[in-house]
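Okay, so here's the structure we're looking at.
In this view, the complex is presented without one of its protein chains, the others remaining in place.
First chain written, first letter: the chains are A and B, and each begins at residue 1.
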Amino acid sequence: MRVFLFFLATLFSLRGAELRVVSLSPALTELICFLGKGHLLVGRSDVCTYPADVKKLPVAGRFAIPFTEKVLALKPGLLVSNDLVNPGVKVNFQRAGIRTLQLPCRNLKEYRKCVEILGKELDARKAAGEEIRRIDTLQKRKVSPKNLRVLWVVWDTPLMAPGRRSHLHEIIRLTGAENATGEFDQEYVRPSFDKLLKKDVDVIIWSASSSGWKQRRVWKKFPAVKNNRVLADFEQDSLLRPGPRLKGGIEKLERILEQWKK
Amino acid sequence: MIKRIFLPLLLLVTVFAGGIFFGAETLSIKEVFHSSVAELRFFRMLGAMFIGGALSLSGMVFQAVLRNPLAEPYTLGVSAGAGVGAATAFILGLHAVSIYAVPFTALAGALVTLLLVLYISRAGGGERLLLSGVIAGTICSSILMFLLSVASSDEVAAASWWLLGDLQSINEKLLFPMIGVTLAILFYLRWSAGELDLLALGEKEAFFLGVNVKKMTFIMVLCASVLAAVSVALAGAVGFCGLIVPHTVRRLCSSSHRRNLFPMFIWGAVFLMACDILSRLVLPGQELPVGVVTSITGGPVFLWILNRKR
Partner (left out) sequence: MKLQAENIFFSYGSKKILENCSLTLSPGKLTVITGPNGSGKSTFVHLLGGLLQPGAGEVLLDGKNLKSFSHIERACRIGVLAQEKLPALDFSVSERIMMGRFAHLPRLFEPGPEDKKSVEEVMDFMGISSFGTALCNQLSGGEYQKVLIAALLARKTPVMLLDEPTSALDPAGALRCMEIFRLLKSETAIALVTHDLTLAAAFADELILVNKGRIFAAGTPREILTKENIASVYGCNAEILPSSTGPVAVFR
């Protein structure tokens, strides 16, 4: 009997020792599940909605903003996020013995790093190694130049588009096309219409939630709109968040651009 | 007459033309007549012209009716109300339904705030109205903060950019109704400029000089609010225009509204158009919210004029 109780106790303490993770970034949540460690997650942010299973988890914060009491109540060992709006909150978690990990994930290089670190932290080195190889082959892959200029409309009022530091710039580049706002050395920019109109934009990827290109006169001047080459609602989640679905999304985009190639 | 109207008018035409030629790319004369860039800039300048004019008139009327030099759309809560309306549209996703959604919710927000302020302060005078406006504005700002903090990050970005004022996103379809409304109010204000002068003296004085004070105060406040609301609806909350242009024009020209009404409109238009051109030139190929430029350039000019003897 004693032995049995001891065995039970060991079992529970072992189970208790398993790392509990709260993720405040949809990209990282997705990655954790992809690495086969989704069962470690005990809390998520309100925007973590993929894969569908994670929606069952309690919400412990918003993007980069943890709800401190909620997080403490979930008793995680690790809190991961891309960034923290108020880095001061880390102190509260440290006091409770919760480790915080900020993994910025704005481009492919940073994403690769995220995979590497989370693979180590969550003991999923094998899955992580595979994902890293996938990223590397994606980047080394030869693609035919498409001779297309792509404008990625992240938001339309005001107009926001990716600059050179954004992963969206990399995505466009990896498909063999050119980013119409790639000359700006920033993550996101507010380009002026003047410049864009002069550039002959061939394709527009429309990520804003309105359908402004159908309504405002300005957009009708763009060759992309005239030729009906606007990709709206296109693989939104998988491309806007650098994550495991990036590869599929990029390949799909490339197939579409291939048809339009000049 | 020449100095008061024609010189500013000449300046207006010059700045307008400048706004078409200059931008991320400088156009040649030939290009101006055959390019989509010129057409785009034309509508944008037209927008800047009427928004600048409307905001200046709005500030001017508020200052006269409330007899307070610090009154402008913001102090009455009209702009904040419009902001709440616009943010609501973003958060409910109405902006995706129709391009008219945000402007109309902004207009509704502004008018609802105004009516509430007028209703609450109906028994009191101008000072009470101003105080109610300030409080309503504060409440609206808090509601706005609340809405932004429950919204997801995309909408927050859109709404907060929009609240700084943005002339690039002006919708041409809304521009012409707005111009119509502004011109109608401009001519009505010229018609009633004498009453406006007297209201600026005080309610008692205006009454003894033959003004129906209650009625005229209401109409004037309504005109000013509609001007502010249509501007906010079109281009977001462009700040500072309603404060510095009226004070500057009063200094340069006259405080009598019979004399300064058209100059007020023209100088307001010139000011905002110039700020818009600047906002395009500061970062090559990129846009700066025009509200940033109006504050940075307008503030020092305002201080200089305020401290200069006429």
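Here is the rule we go by: a contact is a pair of C-beta atoms (placed from the backbone, for glycine too) under 8 Å apart; a residue touches a chain by one contact, two chains touch by 3 or more.
Because the structure is predicted, anything quoted here is derived from the model rather than measured.
Asks: Identify the visible chains that the left-out chain touches across the whole complex.
Replies: B
Asks: Of the residues B:I5, B:V181, B:L201 or B:L278, which one touches the chain left out of the display?
Replies: Selected residue, touching the omitted chain: B:L201.
Asks: Pick from B:F146, B:F176, B:W191 or B:W304: which residue touches the chain that isn't shown?
Replies: Final answer for the missing-chain contact: B:W191.
Asks: Which one, B:T14, B:T138 or B:N212, makes contact with the chain that was left out?
Replies: B:N212
Asks: From the list B:S36, B:S98, B:S255 or B:T297, pick the residue that touches the absent chain.
Replies: B:S255
Asks: With the missing chain put back, which residues of chain B would touch it? List them for me.
Replies: Spelled out for chain B, the touching residues are 63-64, 67-69, 190-195, 197-198, 200-202, 204-205, 207-212, 250-251, 254-256, 258, 310.
Operating definition for what follows: only the chains that are shown with their structure count from here on.
Asks: Could you give the separation in Å between the centres of chain A and chain B, each centre being the mean of its C-alpha atoms?
Replies: The answer is 40 Å.
Asks: Which bits of chain A are touching chain B when the two form their complex?
Replies: Touching chain B from chain A are residues 46-47, 62-63, 155-160, 183-184, 189-195, 197-198, 209-212, 215-218, 221.
Asks: Taking the touch rule as given, give the residues of chain B at its contact with chain A in the complex, in rising order.
Replies: Per the touch definition, chain B meets chain A at residues 23-25, 35-37, 39-41, 43, 93, 95-96, 99, 102, 152-154, 157-158, 161-162, 166, 168-169, 171-173, 280, 285-289.
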